[in-house]
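All protein chains of the complex are present and in place, except for one that has been dropped.
Take a look at chain A:
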């Protein structure tokens, strides 16, 4: 995006007329991307009547700040935001750590059945997530973890995909560095921790970014495994604002907006890393 270094004025003047079509397309793209978000913002300040009228209302007659307070009245919003944050941190740290350990082992350590074991790992990525729902639920139940914060993140701390990603990354790193470290007397854990892991930082960031995005939005698992609103992440809390027949859209939009604020802040701060992370992994969402 915008470079922090100011471009020279002369260059800028020459640049603009050269790509008018590109600029027009980019502006259109920006409107398409920002439009729904702005609509969400105005809906969150409308009355219910305004939100369901045809043609749609874009500018509310008077700003309904009560929608925001209604979110806090309906949900333990602060607690849920905290739960989401803790869940995201635990899943991200867990996945990055375990995927690096396993990925390094698969990439660089030779042991019997390594190829078969890796094949089994890969086969897990081919099973749709919903299939794991019942067995994972039963594991949580037998561990006595239903309706706890731990249940939210425990199964999400391990990832076959992450292991695959990190294995590919470690394989790319030059063998010579590892050999040099071994000659200097480093054992396998030292090689991993001191030498290889720092070099794998881009891969870790890519994986971390993906896990954060997935975890922040995860809905089905938290809804199934936990029932107490105080043990739920904010995604599940917002989902429960939808009624069977009628949904109070302004309140739902106000809640969604509040829930996405932290993500927006994170995005602005880590914009550069996020872009390279998603570009690196080649996978979105």
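As a working rule, a contact is a pair of C-beta atoms (placed from the backbone, for glycine too) under 8 Å apart; a residue touches a chain by one contact, two chains touch by 3 or more; residues count from 1.
The working rule: contacts and distances are computed from a predicted model.
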Per UniProt, the name of the complex member that is left out, chosen from "Peptidase", "Thiosulfate reductase cytochrome b subunit", "Carbohydrate ABC transporter substrate-binding protein (CUT1 family)" or "AraC family transcriptional regulator": "Carbohydrate ABC transporter substrate-binding protein (CUT1 family)"
Full-complex contact with the absent chain, from A:48, A:193 or A:214: A:48
On chain A, residues whose C-beta touches the chain left out of the figure: 48-49, 52-55, 74, 98, 102, 117, 120-121, 124, 133-134, 137-139, 141, 143-146, 154-155, 157-160, 163, 219-220, 223-224, 227-229, 239-246
